[in-house]
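Removed: one protein chain of the complex. Kept in place: all other protein chains.
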Amino acid sequence: MIARLYSTKKAQLQMIETILVLLIFLFILIFGIYFYYQYVFTDIQEEASEISEKQATTLVSSITNLPELSCTREKDCIDIIKLINFKSIYNQNRAYYSTLFKNKKISIQQIYPEIQQNSCSFTNTFPIQCQEIIIHESIPKNYKSKSIVSLPTLINYPNKNKNSLGKVVIEVYK
Amino acid sequence: MNKKAQIEIIGLMLIVLLLTFLAVVFLRLTLKPSESIAEARQNIIASATIDSILKTSYQEKTFESLIYDCYQATNCNILEQEINNIMEKLMPKKQFYMIFSSNDQIFLEIGKNCLGIQANNPYIINSIPIKISLKLC
Partner (left out) sequence: MEKRGFAITFKWIFALIAGMIIFLFIINFAYKHIFISESKTSTILLTNIEAQLDSISFADDFDTIIDLNEKFKINLNCNSLQIANIPLKTNKIIFSPKTIESNNLKIWTRTWKYPFPIANFYYITNKNYYFIDPSYELLSQIPESFSIKTYPDTAEEDVEIVFFTRPTQYELEKYKEHKIKIINNNKVTFQSKSADYFGDEMLLGAIFTDDIAKYNCLKQRALNKLKIIASVYQKKAQTLSQINCQDKYQLIITLLENFKIELNPEAVQNADLNLQENDCTPLFN
């Protein structure tokens, strides 16, 4: 009888041992998978961030060469008359430009010679005294981060045949 | 008894092999070479700055004419003053170092030499080869 009791207890112990081994194995497996997926997602997020940075750098270079804004004779130059009229073009083709620019704020600032007035709303009258003209603004309500890319550019006054120095500023929201 | 011990050792060996394999895979994935987009961007900004400044108007001339005047040793003060003015507005509180040279002879230096990404743009101004280098510190 004692032997039988001993045998039952041994069997129970073995079963508990087996179950514990399985549980620990499952726990390690789940733990490993969780950390692996965390790593994969972080890696993908980093790649996405890098791609976004590259795209912003390329966009800031290509803004000055958009046919809607660019000078006719110079590369990397913005025509001030096209710029001040761009808002109405933008409003008429909002869907197209929203897809093109996405979640960004794009502005053109005149640096030299300096203009005292700050950011201004669009007017169709000329001459214009605006230090900063915002051509696109789409800021998501909940964004995690913001990065700013800027690039110097020429601003051409075709009626005076003169060039000012400005910069294109792009704020990228993620 | 022996067989049981041997089986346990084989099991242990398998676990060690598995862990080693996982460690190797993990190391391979983590030790990736990192690219520097920031450096490439700095180079683009420096190069674009030089290009833009050159074609900017100053009164009835352009900065290109001012650079040529400076090369001819007639007047470098206006050029130096206006470039300092521009760079202060374009990149406030950021140090820079600009060199104007022709045939490896430097005829104007603006700012102090520092560590940073340098852009070197060659131009032909009134048939004179001039190289403008800008380092953003």
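For this structure, a couple of remarks:
The first chain written gets the first letter, and so on, giving A and B; residue counts start at 1 in each chain.
Just so it is clear, a residue touches a chain if its C-beta (ideal position, glycine included) is under 8 Å from a C-beta of that chain, and two chains touch if they have at least 3 such contacts.
Remember, predicted model here, so these are calculated numbers, not experimental data.
Only one residue in the set A:59, A:78, A:130 or A:155 touches the chain that does not appear here, and it is A:59. Touching the chain that is not shown, out of A:13, A:33 or A:148: A:33 (per the contact rule at the top). Taking the complete complex into account, A:68 is the one of A:68, A:132 or A:171 that touches the chain left out. Although one chain is not drawn, its touching partners on chain A can still be listed: residues 11, 18, 22, 25, 29, 33, 40, 44, 47, 51, 54-55, 58-59, 61-62, 65, 67-68, 70, 72, 75, 79, 81-82, 84-86, 88-89, 92-93, 96, 99-100, 124-126, 158-159.
By definition in this document, only the chains that are shown with their structure count from here on.
Residues of chain B touching chain A in their complex: 29, 35, 37, 40-41, 44-45, 48-49, 51-53, 55-57, 62, 82, 85-86, 89-90. Note for the complex: chain A touches chain B at residues 39, 43, 50, 53-54, 57, 61, 74, 76-77, 111-112, 114, 149-154, 162-165, 167.
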